[in-house]
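For reference, the structure is listed below as structure tokens.
Note that one protein chain is taken out, while the other chains of the complex remain in position.
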Amino acid sequence: MSVFAALNGRARWLLALFVASLALAPVAADRYILSVLILIFYFAYLGQAWNIMMGFAGQLSLGHSLYVGLGAYVAAALWTKFGVGPWAGMFAGMAVAMAFGAAIGWLGFRFGIAGVYFALLTIAFAEFTRIAFDHMDWTGRAGGLFLPVRAEQAHQWWNLRGGPLLFYYLALALMLGALWLCAALRAARIGHYWLAVREDEAAARALGIDVFAVKMKAVLISSAMASVGGTFYAFYYNNLFPAQIFDMSRSIEMILAPIVGGLGTLIGPILGAFILTPLGEGLIAATEEAGLSAPGTKAVFYGLALMAIVWVAPSGVWPWLRRKLGLETP
Amino acid sequence: MTLKTSVSRRAVLAGAAAGSAALAAPAIVSAQAGTLRIGVLLPRSGLLAQAGQSCHRGALAAPRVLAELGYRVELVHVDTESNADIARTQAERLINDGAHVLTGAFDSGHTLAVAQVCEQRQVPFVVNIAAAPPITEQGLKFLVRNFQTGPQLVTNGLRLINSLIAATKIDPKRAVFLHANDTFGQAQRNAMDAIFPRTNMPFQLVESIAYDPRAQDLSVEVTRLRSLRPDLVLVVTRASDAIKLVRDMVRQRFEPMGIVSPGSPGMYDEEFYQALGPLADFHVSNLPWVNPKSAMTQALERSFATTNPGNRFAADGFNAGFTFEALLIAADAFKRAGTTSGVPLMEAIRATNLAEHVMIGGPIRFDEKGQNPNIGSACVQNRGRTPVVVLPEDAATMAPVLPMPGWQGRA
Amino acid sequence: MPFDFYVTVAVQGVLTGLVYGLMALGLSVIFGVVRVVNFAHGEFAVVAMYLAFLGFAAFGLDPILAMLPIGLGFFGLGYLLQRHLINPFVGRPEHEQFILLVGLAIVLVNGLLMLFGPDTRHANLPYGFDSYEVANVLIDKVRVYAAAAALVVAACLFAFFRWSRTGMAIRACADNLLGAAIVGLDVKHLYALTFGLGMACVGAAGALMVVLADATPMLAPAFTLLAFTIVIVGGMGSMAGALVGGILIGVSEAFASFLVAPSAKSMFSFAILIAILALRPQGLLGRKP
Partner (left out) sequence: MSRFLEVAHVTKRFRGLTAVDDVSFGLEKGAIYAIIGPNGAGKTTLFNLLAGVYAPDAGHIAFEGTPIAGLAPEKICQAGIARTFQIVRPFPGLSVLENAKIGALLRHRDPADAEQAAGETLRRLDLWDKRRQLAASLTLPDRKRLEMARALATEPKLLLLDEVMAGLRPTETDRIVAILKALAAESGLTVLLIEHVMRAVMALAERILVLHHGAAIAEGEPTAVVRDPLVLECYLGAEALE
């Protein structure tokens, strides 16, 4: 685990405790908590993928649902149409997502589109693709693509057919794998170059950094990671609809966690997911208990909480917490 | 809510780390003896809120009617926020909190998300509304659907168009099929493409047009429709699109013989009547409907009036009726099974045979796939800003009128 | 296909596009000066729609007239919002503004849902179903009124920025913030004024939208996206650009749905957006950044 060499002793202990308790959680936690944890891991994973582009390389993507949707649809279609297993499907989905990422990156970075303009470019691609899938006969058009659930496949874990424990550990592995990958990338040459580009492109170029190539690497890695999340989603839910999976609201949902947790940090996406998903679930229970049954009440509180968080800790909760816990490297 | 479950929620709030999760051991709380606890999952906020709240009003009216019939149920209402993730986690939570049966979930995607949870936890799931055929094609053992599939809706809808033509003696030559390009609309389109050529209808289907359900404006769509000069316009809309369509037809002075929905929401919803006033009249929806002549429907209508004083039962009939029936099926099975335990309760649900119920059609029964094949469809025409059953004759309270009167002298 | 159908479609596209353009104008003004991207833009438009609906339901006030009080009220709201909520986020990274405004958007949409329910609300105007007939071409009365009103509002705003002292001061801020501060302009006040003006545009556009569309909370995200598309196509910060962008999007969607497939019409808008970003990222009438 050389990539975590930078952590001080206390941080290493906390990380080990965190991983161990999550690994053992299914022993104690009930099914509801497991299902919430699966969602947390999923959003932490996607947040990590998005964080590479925005947190590291400084490229604001508001269309990441595109890559998730492509990873989901490609793997699901290969499985339902040709019986190709999800592991192979995952790589196919990755390839397609990376091709789209490359197209967006090439257009955006070649023509120097940045900031909000780049964000709009990513939205335009995601929406364009959503409507295209709404019209694609091969994947059931807007009517949706349904993955067959057969009893005889119920325990084919290698085909991602199985119960909640399978998906729990899969999601946990995704989240921890993404953490490891991002830590490794961050420590590598490319990680430093991403930060340089994020901070100041002209200065980065003056230091011999090929900004275009560096940004392309970010979008390629990020889109590939997001597409893997999509494959997971497809086999977890077993049905896909363009209007849901490619929707802009999904893109927004997945970037809240890394921003709230701490943009550009390794722990931020995880912490953000551990704050926001339980916040949503907790607010459902809390408004119910308080007798506030009017639909929308929960969401109003959720929105207010988002505003409060960014008001109090604009650069994210993790940088603040890290200081409080004394995990700052001296 | 019991103490135990509130602990489990706080545990989630606290971050759901394993240590605290230990406190939240499965909290299956037995309900009061002799009461069936049913979790009702509906999209009451988000994109599907209009339909979800309409269904919810039916669920609110249900307990009194069920109590009168001697059933003892306790309902737990949960909003899925039109989000499959929330539908799934909340299904888990409801079961943790002691729900014996789940109903819902209006949307096909949400329904399948909940169905997986129910299948794994062996808790019966009675679908109120969801039309995607795969729901009952997956071999799910803990799911039944008391709703028509897309192909059934279209088959019945087209058959009723034939009856409608015979009853009103109109002679349409050309028809255009216009549908929202969303999950439901696409399912209807698939069914239409497959079924229409085999039905030998007396008119020609000139074109099928899909429109964008997110579009703010449908005036050009109506212009295109007008250019095709259809006698009949067959529409599959969502609640608010139907208003835009009719409004633009009026503005563009386009008057077909009739506007008929072969099974979709839109033209019987309260907002349609509110927005269009007299122009809302004479449109026809062919779809499952509450049987106005059934005693149970009348009881439900009375209860609905007290629980939802601000709403008309007539406009909510479809959504409220099916939501009520899902609860009825669960309550009845519980009465017969005498237990809240999932496996025997599910057996009882599959053995359902209810002759008395609220929707038009034969007795509620389920085939081996868990699908009720006996749901009838009615021809419902808007008259005096109220949906009125005009066909089949045994359920009709008025006779159908087509071609519809011109827009002009209405307002 | 008879020729008059094409004319009808084109006119519908232009008229609808003008109202969209007015909505986008608000976004453009705010971004052009304050450099804050208002991600809650569509939500504010929908709030204005509900206000116009209430005005009509309670007092029979025509939404086209209600545009004035609502625009004024939104100006005040915008001023206060900028001063007290958004100002601390000016100059901060975009993602922080984004979270703040996304949170606000969630609160607004769901607040409307709680207050008004999910059913669509309409102002049933006495002339709501009328249309003009000119040489076989049918044009809705409401669309003509709304488009004309949108043009008037845009013209007023244009005149304000062109000729009033305050308007010129705001433009000075946009061109050179440091310079403006040095010559003693109260930048905070001017920013708040600008935000208020942008919001007034949204308020007016929302009120006009009521005569064209039905109010429901769920419209908001689509409005936000539409406004963004138009602003980028027309040119961020360019007032004429917003109107031109609106018309371009309106007309292209109209012809796409008439000639190609109605369900795919917004694909053409996004295709235009992508093409503009690649070929002319500053937008049709925008200045090079």
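Going in written order, the chains are labelled A, B and C, and every chain counts its residues from 1.
Basically, a residue touches a chain if its C-beta (ideal position, glycine included) is under 8 Å from a C-beta of that chain, and two chains touch if they have at least 3 such contacts.
All figures in this text were calculated on a predicted structure; none of them were measured in a lab.
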**Prompt:** Looking at the whole complex, which visible chains does the left-out chain touch?
**Reply:** A
**Fill in**
Of A:Val19, A:Met136 or A:Leu195, the residue that touches the missing chain is A:Leu195
**Prompt:** Among A:Ala203, A:Ala308 or A:Leu325, which residue is in touch with the absent chain?
**Reply:** A:Ala203
**Message:** Using the touch definition from the top, which of A:Ala187, A:Leu304 or A:Leu321 touches the missing chain?
**Reply:** A:Ala187
**Asked** What is the set of subunit A residues that contact the non-displayed chain in the whole complex?
**Response** 187-189, 192-193, 195-196, 198-200, 202-211, 330
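To be clear about the criterion, only the chains that are shown with their structure count from here on.
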**Request:** Identify the chains in contact with subunit A as well as subunit C, in label order.
**Result:** B
**Request:** Out of every possible chain pairing, name the one holding the most C-beta contact pairs.
**Result:** A-B
**Prompt:** Between subunit A and subunit C, what's the gap in Å when you average each chain's C-alpha atoms?
**Reply:** 32
**Asked** Do you know which subunit C residues sit against two or more other chains?
**Response** 110, 113, 118, 261, 263-264, 266
**Asked** subunit B: which residues touch two or more other chains?
**Response** 45, 49, 52-53, 181, 210, 212
**Item:** Residues on subunit B engaged by subunit A in the complex (per definition of touch)
**Value:** 1, 6, 8-19, 21-22, 24-27, 44-45, 49, 52-53, 77-79, 81, 84-86, 88-90, 92-93, 95-96, 108-109, 112-113, 116-117, 120-121, 132, 134, 138-140, 181-183, 185-187, 189-190, 210, 212
**Item:** Touch list for subunit C against partner subunit B, complex
**Value:** 1-2, 5, 8-9, 12-13, 16, 110, 113, 117-122, 124, 128-131, 138, 140, 143, 212-214, 216-219, 222-223, 226, 253-254, 257-258, 261-266
**Request:** Using the touch definition up top, name the residues of subunit A that touch subunit B in the complex.
**Result:** 18, 21-22, 24-25, 27-37, 39-40, 131, 134-135, 140-144, 146, 148-151, 163-164, 237-239, 241, 243-244, 274, 278-282, 284-286, 288-289, 293, 295-296, 298-299
